[in-house]
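Only a single protein chain was left out; the remaining protein chains are all shown in position.
Moving on to subunit A:
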Amino acid sequence: MKKSLSLVVTVSMFLVILLSVSAIAQEEIVLWDITTEAESELPVIQDAIARFEADNPEYTIRHVPTSNDDYKTKLQVAMGANNEPDIFMSWGGGPLKEYVDAGKVMDMTKALKQDDWIERFVPAGLEIARFDGNYYAVPITGMRAVLMFYRTDIFEEVGVEIPETYEDFKDVIVQLKDAGYIPLSLANKNRWTGSMYYMYLVDRIGGKEAFLNAANRNGGSFASEAFVRAGEVIQELVDLGAFPPGVNGLDEDQGQSRQLLYADRAAMYLMGDWAYGLIKNENPAMLENFSFFRFPVFEDGKGDPSNLVGSPGGNMYSVAKSSEHQEAAIEFLKYLSDETAAKQLVDLGNLAPFRGVEEYLDDPFMIDIYNALNNANYVQLYYDQYLPPQIAQAHLDTIQGLFGKTMTPEEAAQMVEEEAQKYFNEQ
């Protein structure tokens, strides 16, 4: 009696599990990205899903947002288990290329050429998802530029002007320092924050070719002069006391860099334009005291002063090669990039990478950023997005060494170059 009872219980437990699994199977498109509740773009995604489902009742879209860092791991694991969703998000560049090389991503070139859908997007945005002449993702959210934010009132009080050249910049730093301010706020636990200085310096000193030749192995090297000089300049700034004490332990995710600005302790802050939205959110009363300028130029440097570090497209959406609903997925992405979505994105302060988006801009700050991006001759995509992850990681690993002076500029440059050689030899 006892025996048969336990058997019944066990069997019914398995039945429940089986039934609940089979109940899920329907015409469903699974969409993975990072627009959790914390992301301002969530309503745009939700609205596009609602509009798509209303017009295509045979499909439902299951939107599964995951927070940024967890998302990367989750996608990777799903790819490894051949369990990827129909539509997934990435930031283009090196990491997306890994998936493309592994045959995981649908070639969207044909879909883009149909009905001139390709004309919808800013070309530079599509470019970061183009490999061997084919397109593998469409950019949906913001064009991004890294800019030097500064406190206008502190600049006025100390009596310094926006620096044009590196020599002026150093001068401003010394004067701010003498007046008791931390010249440059930076939280470098996260490393990509300090990397922004390094990327700008390499560009200003060696021009865009310095990086491109090293990354694409066109006779360049990560140990070349521009990279070593960039490290030297960072350490020169460290010696001037330009950065906050304890810089390598401060956490950008917790806003420890911006707290220094709000508390009148620091004057400048090199950050992506999203800092504008963050300041607006965290400290609206102080917003009028903030403005930005472009990273100073080196008089003997090769970099074009209009060049920016940033990204011509933020969140990029791809369709999986394994998806059984590729056409519907493409159709949905058209909803996500249409006029309605564009307007919604701009209203949220997001420079959507679609053509003609400037017509909707009315916030002067956003217009300034748009113009800076539009006038840039070259936008240097963040190294950790451009490079294959293995090399990107080596680059990030050297950043704290440079700011903490536990590594010489030569050692840092050499370390990245060695990793790059190792990576490309294995290919």
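Everything below uses one rule, namely that a residue touches a chain if its C-beta (ideal position, glycine included) is under 8 Å from a C-beta of that chain, and two chains touch if they have at least 3 such contacts; residues count from 1.
In this section, contacts and distances are computed from a predicted model.
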{"item": "Name of the absent chain as recorded in UniProt (options \"Na+/H+ antiporter subunit E\", \"SAM-dependent methyltransferase\", \"Carbohydrate ABC transporter membrane protein 1, CUT1 family\" or \"Peptidoglycan D,D-transpeptidase MrdA\")", "value": "\"Carbohydrate ABC transporter membrane protein 1, CUT1 family\""}
{"item": "Candidate in contact with the missing chain, chosen from A:Lys72, A:Lys280 or A:Lys334", "value": "A:Lys72"}
{"item": "Option from A:Ile34, A:Val247 or A:Val319 whose C-beta touches the chain left out", "value": "A:Val247"}
{"item": "Positions on subunit A contacted by the hidden chain, ascending", "value": "2-3, 6-7, 10, 13, 72-73, 76-77, 79-80, 95, 98-99, 101-104, 188-191, 244-251, 254, 256, 259-260, 263, 265, 388-390, 393-394, 397, 400-401, 404, 406-407, 426"}
